[in-house]
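Reviewing the structure listed below.
Note that one protein chain is taken out, while the other chains of the complex remain in position.
Entry: chain A
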Amino acid sequence: MLRKESSNVATLDEHGQPVALSFADRLGGQQWFFAFKLLREWIDNILDIYKPELRRLLWPLFVYCYLQCAADAYSRDARDFFSTYSKFFEEEHSDDLRALSGIDLPEHVQENEVATIYRENRYRLTLSKMAFATLIEFLETKESEGGKQITFLITNHLLLRTVDRAALGGARSLQRLMEEKQGEEQAPAEDEGIPGHHPGSANLDPNATSALNRLALGPLPMEPDLMEDVKAELTTEDLLHPPPPGRSSLSEQFEQRIKTEPLDDTAPPRDAIPFPASTARDVAMEVQKVRENRDRFRIEGKTGGVGPGVSVTMFTFHNTFDSVNCIEFSGDNTLVAVGTAESYIRVWSLEDRALTSPQDPPGFQPSASRRLIGHSGPVYALSFSPSAALPEPRTNGHIHTTTSPDSQPRYMLSSSADTTIRLWSLDTWSNIVVYRSHNAPVWDVRFCPHGHYFVSASADRTARLWSTPQIAPLRLFVGHDSDVETVAWHPNGAYVFTGAGVGDRTVRMWDLVKGTQVRIFTGHAGNVTAIACAPNGHIVASADDKGTIILWHLRSGRLIKRMRGHGAGGIWSLDWSVESTVLVSGGADQSVRIWDVQPQKETYAKTNGDVTKIDGATVGGGNTSVSKPSGGGGGKLKGREQATPDMISDFKTKKSPVYKVKFTQMNLVMASGAYLP
């Protein structure tokens, strides 16, 4: 009450006598309100060339004003401030707003997760020199009307970096600005935000050069013994079944695959990641992979505006009562597994074959489905151990009978809200190992593409690397500021990717051997819900629950493009075609969409330029260009629902959110979801 009165008195004073009290004393908690209002109005009226970059200032300042206000125990003013200005950030920052919304006591500021992330880190933002100078000038002239407050926040909580407008190049050109103005595109730049890193780089030291760690993105070399065995096997296979005319023989195919390693790809050393010695099963799987690779349906990228015709089989689950949390197909496409909210896992044979076990009591009639019971909380992720598809009957009259049970997956992993990960044997349909180490629900688990290792992601903000024979994790990947929501492997097994939720929203790439971060990708506006790395090892795709898919170039650590079209609600799954030219996504908006990966021409050229620079590995501070998102290349984006032009197809399902999409080795898409009438 007193405060209110005093503020009334103060405003009266403004009309008549000179103001005796300072701005801060006069207004108390409202000083932040007026300071922010001042800045906002100024930015709204500023020249168009500065507007987009200065507008990015508003969100961090909004958060810091609000938190400062609440921390100073002006809870009513904090609430007023929040309710007045939060609506302007609703679209881009809805999750953060929700997390911050309850705060109005100093204790809450101390305790709230998102608030601590903001208070303990500096929000990094890049401005051009001119914009920065104008801002400072303005704040100085208005020092007594709130400029001081803003300057205080900027010096204490923000990390403003200035760069020459010229250095920004095309990204800040007038034309680009005009395009953006039309599209009203609001997306964080690549180096904006909490982690405070150079684009792509994982080096968090603000003074670090933007040189990036070198990556070994080549495929993992084969064990020499295994390679010999596979070669011998392929030669006999060629003799038995000579290739149909027009097709190369299997051994030729294999040789070609080994030799066509691009020169700039260093392969990770074989001995850095130990694997158990290969077995006959590995040989059979390699042979099968080569065969499938030759016989696959080839998908070329979009050429001349015509995209590839992709076929999609949809597996719809009925009578689920919304209890299905995740769906997973096995690598050989014979099994499908479902993790449920009722803590059990159910496995079906896709071929309607009875799932037998040596432990079945005599007289037991095995059916085509099995229940795996063991978890004590909802099951959130499943992962089959690697396996290759069974040979399919050929068209030339042969009927293959080499359906060796060998190629079927032997193990499955599951992760659950009960903080455990369990390993199940698919021979006996029983639980073999329980991995305990996480102390919060485990959101995701994924087998290494070569088996043996797996990585898990948890709500305790860590991702952990395990090997199947050991019950303690081998590596802890620590660095995310919020829940690690999803994980993915690099195809060579030397790196893993993790994506985080509210407050952090970064995608990070970790070196498996060293356990360190090698890349950080920022740019998502929502929780990261799915990640998939291209089979060629150079591009990673990540999706968020705002309906955006972003492609990242690994070597340069830069954003390639944003792809929009999915509705809000989460893109649950992503996968790449064998050629790495086409991406498929499926999500809560009940659709399966096919995307063209080829970047637009100009962006592609630029990325290439970056590649050569990084390879020099001696790039100085010059490489600081902020590439603005180029996905909206058409520049005609009006709403989120509008798809970017690189969407090739959009297949709607009938009231079935899509939980899983997968490209088989033969380039057929398998999709799955639950029918929810």
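Going forward, a residue touches a chain if its C-beta (ideal position, glycine included) is under 8 Å from a C-beta of that chain, and two chains touch if they have at least 3 such contacts; residues count from 1.
Basically, contacts and distances are computed from a predicted model.
*Asks:* For the complex's missing chain, which UniProt name, "Mitochondrial inner membrane protease subunit", "RING-type E3 ubiquitin transferase", "TBP-associated factor 6" or "Cullin family profile domain-containing protein"?
*Replies:* UniProt lists the chain left out of the view as "TBP-associated factor 6".
*Asks:* Looking at the whole complex, which of A:N325, A:T420 or A:S556 touches the chain that is not displayed?
*Replies:* A:N325
*Asks:* In the complete assembly, which of A:Q149, A:N527 or A:S577 touches the absent chain?
*Replies:* Among A:Q149, A:N527 or A:S577, only A:N527 touches the chain that is not shown.
*Asks:* Check each of A:I194, A:M285, A:V310 or A:M509 against the chain that is not shown and name the one that touches it.
*Replies:* Touching the chain that is not displayed is residue A:V310.
*Asks:* What residues on chain A make contact with the chain left out of this view?
*Replies:* Here the touching residues of chain A are 75-76, 79, 98-99, 101-105, 107-108, 112, 305-322, 324-326, 336, 338, 341, 346, 348, 350, 377-378, 380, 417, 440-441, 443, 459, 483, 485, 501-502, 527, 529, 545, 565, 569-570, 572, 588, 592, 594, 634, 636, 641-645, 647-655, 657, 659, 669, 671-672.
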